[in-house]
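Of the protein chains in this complex, one is absent; all others appear in place.
== chain A ==
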Amino acid sequence: MKGAAIAGIGATEFSKDSGRSELRLAAEAALSALADAGLKPSDVDGMVSFTMDTNSEIALARELGVPELSFFSRVNYGGGAACATVQHAAMAVATGAAEVVLCYRAFNERSGHRFGRVSTAAALTVENSWSYPMGLGTPAGTVAMVARRYMHEYGATSEDFGRVAVTMRAHAATNPRAWFHGRPITLAEHQNSRWITEPLHLLDCCQESDGAVALVVTSTSRARDLPRPPVLVRAAAQGSGPDQYVMASYYREDLAALPEMNLVGRQLWRQSGLEPSDVDVAVLYDHFTPYVLIQLEELGFCGRGEARHFLAEQGIGLDGRLPVNPHGGQLGEAYIHGMNGIAEAVRQVRGDSVNQVNGVRHVLVTAGTGVPTSGLVLGV
């Protein structure tokens, strides 16, 4: 992904009830990202968001006063879109389709439409008719099915999942931007939290949030003229696996796996020329804890089924072998469909995160798991 960089990041506060429209959240985050980049709305000529976002590119352009858009695109499959927004933006910049691209995601996901509930609308697709009417109609439920098989095949336990939640909440505890700032949890609290869908406890599930995040992608050469140090897009990729479904890829050989993330990983390593040991910080999509373990395996940080040992022995805390989600992730900071994780990756490369890891040169970022997904390697 030659020649593209993230030049600015912006966000609203993360809350449970923003009290504002989703369009206003998008506009606030976008303006904040442009200010961070040292650019004006009139510099923007491209936009990328999620198909799930309710704010159209033209609506956001109207609010910001962006006069013309020569590139606008949407990425499908829920949180799997997050890193792909930057990939599409970088491709637009690389081909000359646009010069300054805003990537954004804005929603009142807690005070408005909550993803954690059973969506009757989602149940109405032919594809979902093999799961929703059968009683499997929530994100937690669909992940729990994979988690149970993973536990069966590799001997992982609920405590292993709990270690992810405890670490994310520890990171959030020292991040003033995080909803769970100052509120760490213990493994016992994780174990005692109520069942959502067995084998997932409440504290295996990320929170629901209101908020917005926006990123400004431009060419590396232009980014070098802007006030912030450019954060280079060293690699960017999408991935969809065999017999792929949304959250319910239950019919392929290996259930306890994420082949689509494996595909993303293979592309990222190839494009960047890096390997897992070169990664200083990983921002792994953590809507549900079990998928953090499987991602560590699919991305090559450890062998298949060995993530529980990696967690216990190597560690994913700030002082661990692989610091994961220093901002607290979606379990701790906020659930902005993975976009807040990209913002944290930018801060880690810039060196100005509240939970800064020393000497960061390369940050891996992943997007939604269980769905067609995407990933990035950002670096200096």
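Side notes on the structure shown:
As a convention for this text, a contact is a pair of C-beta atoms (placed from the backbone, for glycine too) under 8 Å apart; a residue touches a chain by one contact, two chains touch by 3 or more; residues count from 1.
Operating definition for what follows: contacts and distances are computed from a predicted model.
Not shown: a single chain whose UniProt protein name, out of "tRNA-splicing ligase RtcB", "DNA-binding protein", "MFS transporter permease" or "Molybdopterin-dependent oxidoreductase", is "DNA-binding protein". Touching the chain that is not shown, out of A:G46, A:G141 or A:P326: A:G141 (per the contact rule at the top). Residue positions on chain A in contact with the hidden chain: 116-118, 120, 123-138, 141, 144-146, 148-149, 152, 194-199, 243, 248, 250-251, 255, in rising order.
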